[in-house]
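Partial complex: the chains shown occupy the same locations as in the complete assembly.
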Amino acid sequence: MLTLRRLDIEDAKALIAAAKAKAERIGVSMCIAVTDESGNLIAFERMDGAKITGINLAIDKSYTACGIKKGTHILGEANQPGKPAHGIASALGGRMVVVGGGLPVFDAGDVVGGIGVSSGTPAQDLEVAQAGVDAFSNEPSSSSFLRGTT
Amino acid sequence: MLTLRRLDIEDAKALIAAAKAKAERIGVSMCIAVTDESGNLIAFERMDGAKITGINLAIDKSYTACGIKKGTHILGEANQPGKPAHGIASALGGRMVVVGGGLPVFDAGDVVGGIGVSSGTPAQDLEVAQAGVDAFSNEPSSSSFLRGTT
Amino acid sequence: MLTLRRLDIEDAKALIAAAKAKAERIGVSMCIAVTDESGNLIAFERMDGAKITGINLAIDKSYTACGIKKGTHILGEANQPGKPAHGIASALGGRMVVVGGGLPVFDAGDVVGGIGVSSGTPAQDLEVAQAGVDAFSNEPSSSSFLRGTT
């Protein structure tokens, strides 16, 4: 039997809130998704004016980041022409997203979930996703956000 | 040219909050989705312990309800053997959900969005979805919930 | 943060071995899948002569059972004409299987995975899946099979 940890709904909402605050600061309406470590959706918000194509891109970026345990921009580099993973973008029914904006969330070395952001440029999406991850990582471990972990 | 009204992200979160409060009262962890009048996801929450199969069922129930402008339980009746819509459940790649728990949200006679709930029995799902809709309908139009509409 | 338990690969193989032994006793070649509590595949075996249509049916039965936290035959009853879940079979892109042969695996009250069996009659599939679950449940908790649980 394996024992594992995953983000709960309050964690997910805190990640989204932090990402959203960053999105507002840079002035871009975003779709923001948080999935658990198995890639299943926990929470999602589409800010008013965000792109409808961003909905599933955000969800799939988070799914991809949980799966590959890396940011989707890193998979994007490996997907460039001439690189060995070129063409992986269309795998898994196209859910494998190779554009920046998806990040895994680590806790004590393990992936416990992910965040995916879409509607801006890949750089903006990544910046907003990172703000979500940073909020998680900066929480003191005694808070409810990181209950009983480090 | 058409002008239309749709739920904004704050409306969607208020619908989810009201549905979630009902889910807690009846003691069932639920997946709760809110879509706009075009069937596109605005917000989603999976309560801790809710079913993973409930994620897309909730989203698709809300999508279906927005589309048919009726509760999914009503489509369920029309999908029964001998009825004219029998078999419609598999349409649209299976996104046409014929099980209770999806409701459209009306405002001044127009569909402005929908809510979909899944993880309980169809009756529980419908009860929780209805709680979301009721919270919306009961808001005075001067509130932030119905900002500037009637 | 949530803490949860799931079947590991050795658990999955033990479940398959027990199910397979039962399949051999009743003389039916089966497809046997084990998924984790999130519905993701851990291990799969197709016995020589089992049905090719049984491959994904077995995987999806296990996925469904993990999702609904019940046997797929129970969802099958709710899917019958006149019942409120009639038509749910086509949900989730058709991955929602309503035929017997999928069972969740519980440990200390929590779903930790599932098993799905296909190629026989629904009754045979269920019998074989149950043999897998029984092997798991009957293991003394001190064994590696149920490491540190009850």
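Order as written gives the chain letters A, B and C; numbering starts at 1 within each chain.
Rule of thumb we're sticking to: contacts are C-beta pairs under 8 Å (C-beta built on N, C-alpha and C of every residue); 3 or more make two chains touch, one makes a residue touch a chain.
Everything numeric here is computed off the predicted structure, so don't read it as measured data.
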Subunit number of the complete homomer, 3 shown here: 4
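Everything that follows uses one rule, which is that only the chains that are shown with their structure count from here on.
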Copies subunit C and subunit A - interface residue numbers shared by over half, same or different: same
For subunit A placed onto subunit B, the superposition rotation in degrees, Cα atoms, nearest 5: 180
Chain centre separation in whole Å, for subunit C relative to subunit A (CA means): 31
Centroid distance [mean C-alpha coordinates] between subunit B and subunit A, Å: 26
Per-residue overlap in subunit A, given as positions that touch at least 2 other chains: 8, 40
Of all residues in subunit C, those that touch subunit A in their complex: 1-8, 11, 36, 38-40, 107, 112, 146-149
Residues on subunit B engaged by subunit C in the complex (per definition of touch): 48, 51-54, 56-57, 60, 73, 76, 79-81, 88-90, 93-94, 96-100, 121-123
Contact set on subunit A toward subunit B in their complex: 8-9, 12-13, 40-48, 52, 55
